[in-house]
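In this view, the complex is presented without one of its protein chains, the others remaining in place.
Entry: chain A
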Amino acid sequence: MSPACGSCRGIRGWGKVSNNTTVALGSSSSPGSLFYSINRKLHSAHSSTRPQPSYPGHIPLTPFENTFLAAGSALMSLIDTRRADMVAACGETTAGSTLVKLRDIVLESPEGRRILKERPRINSQTLDMEKLRSLPENTFGRAYIGWLDACKVTPDSREPVHYIDDPELAYVMQRYRETHDFYHALFGFKVSALPELALKAFEFTNLGFPMTALSLGASLRLKPPQRARLWTEFVPWALRCGSHARCLLTVYWEERWEQDLDEMKRELGVWDPPAGITIPRPSRIASL
């Protein structure tokens, strides 16, 4: 079984589903990156060999630069685990053909095709937090907002994609980054090191990004008992669950706020991880 998404479909050509118009990825890209891409056009001959950016925030890299950044960002992510921008850069520079495979898998599902067509974004402007809070307890939407509150995070400030050349693949990467929180909410994973690594293991088997496997190297930074638990309890769960589940990038989460959480898990083919790294389910507490 292929490590990516449960069944081996291979790379079937959908032809060049290329999008020559610049994509509105700029809505959350920093003005600095916008300046950078404008500035590139005003350049002198020094970097005229560098291709033009294909979307706001795009920073085209030569193969050497890509390798350099891949190595540097991987090292930096290990040294300073708070550098979310380095984890992002590592993911992008090591993605390789993973994004192409994923994009094709997404295209094969009707729900996925809708995602690629509509290109929804997830941030505090696009999400109606109050509406989510008003949903019944056992729904996915309520679980998500409950998780945001419990872990004190916001859906904002995800680093925009910079180093993927094709705009559609860049969107797929951006979607992965933004839906990562939904995976947290689905299982109720907390945001500390151990649950994050367990989730990365799950993502590796479900989606296939090399960075997710590389990030397991950061388990060296865990305390030995935690590291042991990761490898003996959570990684086996992740391997089985991730490969059994359908590719989570094909899920149009924003259409499923009202769906019952347990029913959603059955539909997607996932089950809860071993205890110890998840937040308590509100419904269970309420029924006690």
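We adopt the following convention: contacts are C-beta pairs under 8 Å (C-beta built on N, C-alpha and C of every residue); 3 or more make two chains touch, one makes a residue touch a chain; residues count from 1.
Going forward, contacts and distances are computed from a predicted model.
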Protein name (UniProt record) of the chain left out of view, among "2-methoxy-6-polyprenyl-1,4-benzoquinol methylase, mitochondrial", "Nuclear pore complex protein Nup85", "Mediator of RNA polymerase II transcription subunit 20" or "Exosome complex component CSL4": "2-methoxy-6-polyprenyl-1,4-benzoquinol methylase, mitochondrial"
Touching the absent chain when the full complex is considered, from A:Asp128, A:Asp156 or A:Glu263: A:Asp156
From A:Met76, A:Val100, A:Ala213 or A:Met264, residue that would touch the chain that is not displayed: A:Met76
Residues from chain A at the interface with the omitted partner, ascending: 30-36, 38-39, 42-44, 46-47, 59, 62, 64-65, 68-69, 72-73, 76-77, 81-87, 89, 151-154, 156-159, 191-193, 195-197, 200, 215, 218, 221
